[in-house]
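Take a look at the following structure, please.
All protein chains of the complex are present and in place, except for one that has been dropped.
The letters A and B name the chains in turn, as written, and every chain counts its residues from 1.
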Amino acid sequence: MTDRGTGGGTALDTAPTHGAPGPVPAAGAMAARAVGLRKVFGTTVAVDGIDLDVPAGSVFGMLGPNGSGKTTLIRMLLGLTRPSGGTAELLGRPVPDGLSATLPDVGALVEGPGFHPFLSGRENLRRVAMTEPRLGRSEIAAAVETALERVGLAGAAGRRFRGYSLGMKQRLGLASALLVPRRLVVLDEPTNGLDPSGTREVRRIVGELRAGGATVLLSSHLLAEVEAICTHVAVLQAGSLVVSGELSTLLDAGAGGLEITVDDTGAAVEALRAAGATAFTEAPGTVVADGGPPAPRLLAALVHAGIDVFEVHRRRPHLEELFTRLTEDRNDRDGESA
Amino acid sequence: MTAATIDTTAGDPRPVPTLRLFAAELRWVLRRPRTLIMFGLFALVPILIAIGVVVADGDGDGNGGRGLIGSIGGNGLVLPIAAMTISLTLLLPLAVAVASADAIAGEASHGTLRGLLLSPVGRLRLVGMKAFGVLVVAVVATLVIAVVGVLAGLVVVGGADGQLITLSGTTVGLGEAVGRVGLVALWTVGQLAAVGAVALAVSSFTEHPLVVLASVLGGLITFGVLSTIPALDWLAPYLLTTGWSAGADALRDPLPLDGLGSSSLVALVYLVVGAAVLITRMSRRDA
Partner (left out) sequence: MGNRSSVRRRWAAGGIGAALVATVGIGLVVAPAGASAAPELPPVSPEDLVSSVLTAEPGPFNGTVSLDNQLGLPALPGAPQAANGTSTARIWSGDDGKGRVSLPTDQGEKTFVSDGATRWSYDSETRTVTKVPAKQGGGPGEKQGGRPDRAPEAGTTGPPEVAAPDPAAAAATAIGELRNTSTVSVDGTAEVAGRPAYQLVLDPKPTERTLLREVRIAVDAEKRIPLQLSVLANGSPEPALQVGFTDVTFGPQDASLFAFTPPPGSTVRDEPATTDRAKPGPAGPKPGQDAGRDAARPTIVGDGWDTVVVARTPAQAKPGEPKPDSAEQGDQGAPEGAGAPDLSALGTPVSGPWGAGRQISTAVGTAIIADDGRIAAGAVPAQVLTEALAR
C-alpha cells in the first residue's frame, strides 16, 4: 500500500512534458485513447466515431457546445456507458476489461457531483473512500480530511450535503476525485457553479496535478478557462471531433501577423512594405505586418529606417476565435448539406 | 526510473475486500433516516396489536376477535408470529421494496451509482453489496417485530404462564416457543429475500425509486386479486403470496413443515429468477 506514494513521486520526477532524458516511450503513451468510438441512443447519434488520444502528462481540454458528446465520450472512456461501436483504452488497458486495474488510479468527476443528501460531506466522502481500492482501511480517515482540506471544504465537512451550495457540492466532487494520488483525473465541467475564487482554486489544483505527473482530462464550455490551463484541446461538435492537438500548435496555425507599436506609422508601413511584407496601419501608433521575411528581418528593416519600435508581439488568435471559426465552419457545412 | 514508470506505477491494486464493501453498505443503510424510521414503525406493530388485544379483552368476553389476532388474547407468545405474518402481507415487503429502490434506482438518481462503478467496486460485487444491504433491512425489520413481539407478548399480553398455546390446543414451553418464533422469522426473511431480489431487479432498470415501490405494491395487489379468481386456481401455486399464510403453521402442533418448506422453495425460485435478471441487467447498465 505504501509504495503508491513512491510511484507518484517517480511520475513527478519524470513528467514527460519536461522532456525527460533517456528512452521516451511516455511520449507515445496515452492516458486515454478512443478508436472509432460511437454511441447511439435510440435514433440519436451522440458520439459518431471519434478517434482521440489523450497523451500522458497533458492537461487535455475537451471543448464543445452542450450536447456535442463530451460527456458521453468521457463516460465511454470510463466504462460507465457501453459504446455502440469502437474501442476505448484507459491508461493503456482496454475498456471495460482492464477497468478494475485502471480505475483505482483514475479520479473522476462526471456529470456533476453525486452524493447522498442525507449524509454530511465528510460521511459522503468516507463512503466513497471505503470503496477506494488504493486506500487501506486505516488510511481512510486521513485521506478524507486531506481531500476536504485540499478543496477548502474542511469547515463545512460536518454539514449535510443537502444544505451545500452548488460550489460546495462541486468542491466535494473534486475532493472525491482526489482522495488518492491519481494518474489520470477526469473532470467534467469542473468549474460549474464555482465563483471566481473557486475557479482559481480548480486552476491551482489542476496545476498541482500536472506538476505531480498526472494527466488531467477536463471538459468545459468555458474557453478562457481551457485556454488558461490546458496543454491540449479537442473540439467536439455534434458528436464528431472537429480538431484535436496541442493548444499552442493549434493557435500558431491560426497565427496572424506582427503587431508593432511605432512612433511614425506611415514611415513604418512604407519600410515594411519595402522589406516585402504586407503592412497596414491598424490603430494610431500601431501597424500590422504579415507575410514576407521573418520577424527579425522586418524589425531590422524598421530600425534601419530610423523608426522607434516600442513594442512588438505576434498576433495569436484567442481560443475563442479558433473555436468559433471551427464550429461555425462546420455549422455552415452542416447547413449546406441539410 | 524512466518515464515508462508512468504506465506501471504501483502495480495493480487489489480490489477492496468484500467485507469492507459490506461494511460500507451497512453503514450507509443504517445511517439513512428513512431506514431507522421504518424500523421504529415495525417495533410499533406488535405493540399496537398487543394494546388492541388487551383493550378488546378488557371489555369483551376474553376472546379478542377472530383469526390469529383472536388467538393472542391471554396467549402472548402468539403475538410475534401473528405480527410477522400480518406484516408480511404488506409492511415488510414494502420496507424491502424501499430498501431495494434506494439501493440501485436511488443511487442512480443521486448519481452515486457512478461513483461506486468508478471506484471501482465491480459490477457483480456491486450487486452483492446491494443485495446484502437489502437483506440486512429485511433481517432487522423481521427481528424487530419478532423481538418486540416476544417482549410485548410476555409483558403486555401475558398469560399462559410464559407458555405458548398452539392452535392445536397443546402447550409449548417458552424455549420451544421462541424457537418457533425464530423459525417463522427465518422463513419470513426467506420470503422477503425473494421480494427483494425481484425489487432489486426492477430497481436495476430504472432511476426512479417510486417505480420500484409501485411495482412491488402493484405486484402484491395483482397477486392478491389473481388468487381470489376461482377460474385462475391453477395459477395459485405460482404466486409468491399464496404460501404466505404458512407462517401460522408454526402455531400448530406437531409442527407441519411442508407449508413452510414449499413456500420457501417457491420463494427460492423467485429469488433465483430475480437475481439472474438483476445480474444480467447490472452487468450492462449505463451509470
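Definition applied: a residue touches a chain if its C-beta (ideal position, glycine included) is under 8 Å from a C-beta of that chain, and two chains touch if they have at least 3 such contacts.
Owing to the predicted nature of the structure, the values given are computational and were not obtained by experimental measurement.
Only one of B:Leu91, B:Val136 or B:Leu167 touches the chain withheld from this view, namely B:Leu167.
Touching the missing chain, out of B:Pro17, B:Gly40, B:Gly173 or B:Pro256, is residue B:Pro256. Only one of A:Gly42, A:Pro196 or A:Pro294 touches the absent chain when the whole complex is considered: A:Gly42.
Where chain B meets the chain that is not shown, the touching residues are 62-63, 66-68, 70-71, 74-75, 159-161, 163, 165, 167-171, 237-238, 245, 248-249, 251-252, 254, 256, 258, 262, 265-266, 268-270, 272-273, 276-277, 280.
The working rule: only the chains that are shown with their structure count from here on.
Centre-to-centre separation of chain A and chain B, using mean CA positions: 49 Å.
On chain A, the positions that touch chain B within their shared complex are 3-4, 6-8, 10-11, 13-16, 20, 22-27, 29, 56-57, 75, 78-82, 91-92, 99-101, 103-106, 108, 110-119, 123, 127-128, 130-134, 137, 176, 183, 213. Only residues 1-7, 9-16, 20-21, 23-24, 27-28, 31-33, 110-122, 284, 286-287 of chain B touch chain A when the two sit together in their complex.
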